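Complex shown without one protein chain; remaining protein chains in place.
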Amino acid sequence: MTSLPISRFPVAALDDLPDDIQQRFAEVEEKAGFVPNVFRALAWRADEFRAFFQYHDALMDKESPGLSMAEREMIVVATSARNQCQYCVIAHGAIVRIRAKNPRLADQLASNYRKAEITPRQLAMLDFAVKVARQAEEIDEADFARLREAGFDDDDIWDIGAISAFFGLSNRLANMMSLRANDEFYLMGRVPREK
Amino acid sequence: MTSLPISRFPVAALDDLPDDIQQRFAEVEEKAGFVPNVFRALAWRADEFRAFFQYHDALMDKESPGLSMAEREMIVVATSARNQCQYCVIAHGAIVRIRAKNPRLADQLASNYRKAEITPRQLAMLDFAVKVARQAEEIDEADFARLREAGFDDDDIWDIGAISAFFGLSNRLANMMSLRANDEFYLMGRVPREK
Amino acid sequence: MTSLPISRFPVAALDDLPDDIQQRFAEVEEKAGFVPNVFRALAWRADEFRAFFQYHDALMDKESPGLSMAEREMIVVATSARNQCQYCVIAHGAIVRIRAKNPRLADQLASNYRKAEITPRQLAMLDFAVKVARQAEEIDEADFARLREAGFDDDDIWDIGAISAFFGLSNRLANMMSLRANDEFYLMGRVPREK
Amino acid sequence: MTSLPISRFPVAALDDLPDDIQQRFAEVEEKAGFVPNVFRALAWRADEFRAFFQYHDALMDKESPGLSMAEREMIVVATSARNQCQYCVIAHGAIVRIRAKNPRLADQLASNYRKAEITPRQLAMLDFAVKVARQAEEIDEADFARLREAGFDDDDIWDIGAISAFFGLSNRLANMMSLRANDEFYLMGRVPREK
Amino acid sequence: MTSLPISRFPVAALDDLPDDIQQRFAEVEEKAGFVPNVFRALAWRADEFRAFFQYHDALMDKESPGLSMAEREMIVVATSARNQCQYCVIAHGAIVRIRAKNPRLADQLASNYRKAEITPRQLAMLDFAVKVARQAEEIDEADFARLREAGFDDDDIWDIGAISAFFGLSNRLANMMSLRANDEFYLMGRVPREK
Partner (left out) sequence: MTSLPISRFPVAALDDLPDDIQQRFAEVEEKAGFVPNVFRALAWRADEFRAFFQYHDALMDKESPGLSMAEREMIVVATSARNQCQYCVIAHGAIVRIRAKNPRLADQLASNYRKAEITPRQLAMLDFAVKVARQAEEIDEADFARLREAGFDDDDIWDIGAISAFFGLSNRLANMMSLRANDEFYLMGRVPREK
């Protein structure tokens, strides 16, 4: 257990939080076994907390024909790595490992996604996501043409870009806060679950 | 009136939108006299639309002792300019002019905020906002020290960074969409209102 | 009226200026209704003043079959925005609005020229101008081929590049001086002239 | 087991290698339990192979009062991450975990070393190492002053910079080769060794 | 003698040039022993040619208490190197060698001016010149304070910045033209003149 603080900013005590946020804490703890620090660090701003997770869920708790849940998380890891966001790389790296059922993929995406164990279609997806993250001002028709050639439609492209953009927000908040990743994330999805 | 489309993505017809979104359109039209294109372009994704504006309102429809509504909009213009977001610079430039009651300020912030008609305290605010926008990974204690010296407390600093981060999301979506600014924005706040 | 100084450097009194420069002041005031600050701020260096405006006029007071006066000003605004030159964006933005007879164009070019109300030919022109401004060392035959395909000949290409290069000089001087734009520029070309 | 090749370049068969290189393979396999792919991928160039590992050992198989073996590996991970070298981040991340006896440290250094569980002295060390990796041309006396203030002497500073520089070579080779990390590295040092 | 063309653009025949330009050619040939290619390549645009050299002479044919002619040329070489302008580095490198009476200085300035045989005052001068060349938008009061501390007054600072800005123009034209340096420049100032 590390002694680094969770955040540079105040962290509200659980009992002081509004009921709906306490309820959200309970749900995520039920599901994950612990409360990820991003919930604890954002909770001092109740309205922003609610909007943040509502936005998150709209983009990430979703499986579409063009974009699996694992692929959505792959976008998060590849773009957060370019934005140097420690929390998002470590926390969503854990989710990538679990959803893609590949214990190597997250570390590959975080260090250089161009060399990861991915399909050419997924490479096109990540190239676009990283362009949205780092040079969105230069996106042009050629980018859309390449995505369409790779089989993505308007809904998919929006999802790819919006996930990159949303985690661009998340990455900036985390870097501003110096948000610490929970110790639990580091090992998740790395070893086969015991029966 | 220009013939450029509002967005590269589908724009839903008003009648096809959920009631609460139609209601929001009505409210903003009542207040502003027209529906800003960002509402129309985001509406095809109802859940994201709701989260986006909920987040927006939590950060922007707010006046605190440390950060006026005009200053919040100044952050939007300065960071959106560095992100080369045409829509946000033009639309929020209009709001800066109105809220700061200064018809020159938005154009100054958009071209080089370091030379705008602002106070040293506002310069510290914008330097931090732009660092969150462009190099959030390098934020360190020296940045916080400078802000505190300028009189900002934790709540103010969070607001500055969070506004920059939220509009970083907005800027990326707008560049991906090629979101067009409404013609109405260009002249708002430039000429004294007639009685 | 703002209280920021015109320039970080000495500004010569009108009466102390050489006759030919006083004459130039009179001419521009006659034409524009005021003396743009760039004249006042450069005048303490008479020889450089003369060379600067001689160069300026050779490139800008010119209409060729391949490049209209409005297009020349569009180049100035798009490149000056990338160079973050407040004076040039605001002053030449006014001229763009007037010459292109489009009250929106300057703000679009200043924020992200790739999304402005321009033709594909003008986009090729601005892409080249911005490359001259920011990465001139990488200009190669492919850049010339694209311009020729868009219908530009040697004279046009030289003009595009030379305007970008000349305003690169101007932008650097203005940023060094912290040159302030005259209040008059902000509204020029935004409202239909009264008869 | 992944099907990606080890390298874009020819990989020599073990039997075809010179005796001293076969011997080195045997030693490293004895020690690590497997042959890291960097050995296999460099072996087709026997002379470069020998020089590479001779250099590596001179810098890394060394413990000095000012720089522990764990700290040497920390430098490798932090700089290789900025150079986006997948192999080095993953392979040396494993060694960091083992030598620093901290299962979290490598992932923290790889994503944003500024927020890792390190001492201020180690932060000064990594700031210098990353400057050598990314902006060596700007190193000046102020950099040396900060290191000396943190307690590093000439020998330490040389080691920090030389490790960064040597892995800059290694990172470039690995990115050119598209060198694949062995599957074994991913889990090393993450779970307590069984007795 | 190389066979590369002088310029990508038309080069006017001497006889076709206006008298004053022919005269300027004659003068420079008289002085230098040859006509530098920048004269020949710019001459197809007579008005720009005149303004260019008028500007050049105002800044460079000048010796002030604060800035020697050798120092003016040092600024040209250091900034032109950062702008990757082959012509200016080679041609003005020759002039630096002659004016500074140091056959090594130009090559040092061109590769990394921070390590050249210069005084701390000259380092401050070049740091400012390079900032004007590459990040003029960020120039602030701290830059001026450092220059004043090094003994430069307003006239000197203007000269430093204006020389950098003017050669920023020249560098961009040369890169656009692919302007070739005359063979004569390479050896000038490298060997002691024979009596």
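We call the chains A, B, C, D and E, going by the order they appear; numbering starts again at 1 in every chain.
Following the convention adopted for this analysis, a residue touches a chain if its C-beta (ideal position, glycine included) is under 8 Å from a C-beta of that chain, and two chains touch if they have at least 3 such contacts.
Keep in mind that this is a model prediction, so the values were computed, not measured.
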{"item": "Shown chains touched by the chain that is not drawn here", "value": "A, C, D, E"}
{"item": "Contact residue for the chain not shown (choose from C:Glu29, C:Asp61, C:Glu138 or C:Asp153)", "value": "C:Glu138"}
{"item": "Residue, one of D:Pro36, D:Gly93, D:Gly168 or D:Gly189, that touches the chain absent here", "value": "D:Gly168"}
{"item": "Selected from D:Ala13, D:Ala26 or D:Ala136 as touching the chain missing from the view", "value": "D:Ala136"}
{"item": "Residue among A:Asn112, A:Ser164 or A:Asn182 touching the omitted chain", "value": "A:Asn112"}
{"item": "In chain A, positions touching the absent partner", "value": "112, 114"}
{"item": "Where the unshown chain meets chain D, residue by residue", "value": "8-10, 45, 47-48, 50-52, 54-55, 57-59, 83-85, 132-133, 136-137, 139, 144, 154, 157-158, 161-162, 164-166, 168-173, 175-176"}
{"item": "Where the unshown chain meets chain C, residue by residue", "value": "137-138, 140"}
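Criterion: only the chains that are shown with their structure count from here on.
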{"item": "Distance between the centres, which are taken as Cα means, of chain E and chain B, whole angstrom", "value": "44"}
{"item": "Distance between chain centroids, defined by C-alpha means - chain C, chain D (Å)", "value": "51"}
{"item": "Chain B and chain C: spacing of chain centres that average the CA atoms, whole Å", "value": "28"}
{"item": "Multi-partner residues of chain D (each touching 2 or more other chains)", "value": "112"}
{"item": "Pairs of chains, among all present, that meet the touch criterion", "value": "A-B, A-C, A-D, B-C, B-D, B-E, C-E, D-E"}
